[in-house]
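As you look at this complex, bear in mind that one protein chain is not there, while each of the others sits in place.
Chain IDs A and B follow the sequence of writing; residue 1 opens each chain.
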Amino acid sequence: MTITKIMEALRQPWQLQLVRFTPHMVVVLILAILPAVVPAYVQGTWTKFVIFALFALGYDLIYGHVGLLSLGHAAYFGAGGYTVAALMLHYNMDSLWVGLPLGILAAALVAAIFGFMALRVSGMYFLLVTFALGELLYSVTWNWKWLSTPGMQGISGLPRPDLGIPGFTWNTLSFYYFVLVVFLICFFLVHRIMNSPFGHALRGIRENESRTQSLGYNTWLYKYTAFIITGAFAGVAGVLFVYYNRLISPTHVGVATSFLPMIMVIIGGSGTLLGPVIGAFVIVFVEYFASLFTPERWPLILGAIFVVAIMYARGGINIHLSRLWQRLINRYGSTKV
Amino acid sequence: MSDVSFSVERGERLAIIGPNGAGKTTLFNLINGQMLPTSGKVFFWGQDITHMRAYSRAHLGQARSFQLISLFLNLSVLDNTLITLHGIKRSRFQMLRPTTAYTDLLAKAREILSPIDLWERRDELVRSLSYGEQRRLEIALTVALEPKLLLLDEPSSGLTSAESSEITDSICKLGRDITVLLVAHDMDLVFGIADRIMVLHYGKVVANGTPEEIRADPRVKEIYMGIEENAGNTTAT
Partner (left out) sequence: MELLLSSLVNGISFGMVLFLIASGLSIVMGLMGIVNLAHGALYMVGAYVGWTIAVQLKLDFGLAVIAGGFGGALVGLLIERVFLRRLYKQPNEQVLLTYGFVYILSNIVIWVWGGYRRLQFTAPALYGSMYIGGMPFAKDRLAIIAIGIAVAIALWYLQNKTRMGAIVRAGMDDKEMTMGLGINLERVFTFVFFLAAFIAGSAGVIGAQLLGAYSWLGSDILLYALIVVVVGGLGSVQGALLGGLVIGLIDTFGKALFPQFAMFTIYLAMIVILLAKPSGLLGRKV
């Protein structure tokens, strides 16, 4: 929303304004204020939700906007996370200002290599190849001893990031706000990309690649770039995850983790900004509750939710919610904002 | 296709006709870059573009409409227009500015959409437009890029005769700095526009001349008669 649009909107009658802005206000409320008033263990889960919302949001660029189903996406998540973890393990480097950029770079690099190979084929083969490449990285994390604290699989005992501010220590809440800030920056970036000519071209490719090509777009380049960008966002999520979880292991780079952004995007609604966020919220919190009552059956529940969502909730929750809001807006005012 | 050789003059209107399967769309695919020839060359304004990718040809000045409407159905009319307009501009790589910030292109979009009564409906999804409206939009977008070469593949298929004559009019109104290649079955459209007509049959050029020459050509009559005869055999008299 630009300044002019906000000014224009503020001149509307207050009922219309209330309805128009309520979704945004609710989101602000939930994200910024709620965590401050809940107990610490909920704050932790909330942090996890925001991290995965970021992962899902990035994933949606390649899935919702370009229309390519990339399996094995945990590879880029893991590339970012393991980079930060390895820096801390072997070089005692825990500075955020080194870890985060290097993590993003690593993830983008892996995405550049994998994406190049995967985009040599299309359709079904693309799916198979992205899946296999994801498994490749999983094997690497399992077998390469340099990526593990001695005596176990994975790296543990990781500290929170060092901001370089003297005397500053982290607590659960301040860490949450840190994650939220990173998330909001990425959210803003995705919003910009979505609405840019580049983003429009991506959707054109999704709708009809031939036509987009004949209009003058080098579609391969767009797909490749989008793939790398998605990988980079996954890397950010991976870095944040390692700071949050203080442990990373091969499981975090496996099939289960690759699954998560896909199911979040499907449930929440692809091709939109809020959809992946809603999906992340649902999955993270359902997992939390499931882990309290039936931790062994959680994968089964997740799989079942997934199957149901694919069969019946095609547009995702986001579509249903936005239709609801449309109806409310129509009831309270007929002028288009 | 075999042994198809022809050239087109700048500003000329060449219509390509022939029975189904004669290779007309294939010819377009070769010119526009969706297919690469196994032998032979394609020259565009003196430049050999035989192996040039499809997306580069747009920058040289080609624009094409497709036999089956290929608009982006799930995107809005405005989005379709803006994507088309950005295609040959450097701004198409821009990732951080919203498309609506490009006010000059927005104004151009208005210029394109108003005459066909779609500016008011610019936020509607293309799939909610009627077939005729979609065709009109597609043609308008293809012309909007002011290409050097316009490739129109069955622009009036599926349209009512009123809509077809609209299309014929708008193509006639195009300036002579645009060269038009037209594939069509609608003879009114063909004879209304064409300076020259080329007839394809089973991938070969059968005839190539002015409309009068083609009308009088016995081989052409034979091809179309043959089709009519077959059609006649299946309908009861």
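We adopt the following convention: contacts are C-beta pairs under 8 Å (C-beta built on N, C-alpha and C of every residue); 3 or more make two chains touch, one makes a residue touch a chain.
Computed from a predicted structure; not experimentally measured.
Trainee: Missing chain touches which shown chains?
Mentor: Visible chains that the missing one touches: A.
Trainee: Among A:Val42, A:Leu69, A:Leu96 or A:Leu273, which one touches the chain that has been omitted from the display?
Mentor: Once the missing chain is taken into account, the touching residue is A:Leu69.
Trainee: If I consider the whole complex, including the chain that's not displayed, which of A:Phe131, A:Phe198 or A:Phe281 touches that chain?
Mentor: A:Phe131
Trainee: Spell out, residue by residue, where the missing chain touches chain A.
Mentor: Answer for chain A: residues 67, 69, 71, 117, 120-125, 127-129, 131-133, 135-136, 139, 142-143, 255-256, 259, 262-263, 266, 296-297, 299-300, 302-304, 306-307, 310-311 touch the chain left out.
Quick note on the criterion: only the chains that are shown with their structure count from here on.
Trainee: Between chain A and chain B, tell me the centre distance in angstrom, where each centre is the average of that chain's C-alpha atoms.
Mentor: Chain centroid spacing, chain A to chain B, equals 42 Å.
Trainee: What does chain B use to touch chain A in their complex?
Mentor: 32-34, 53-55, 57-59, 62-64, 66, 70-75, 79, 82-84, 86-88, 91-100, 102
Trainee: Along chain A, where are the residues that touch chain B in the complex?
Mentor: My answer: residues 192-193, 195-201, 203-204, 207-208, 210-219.
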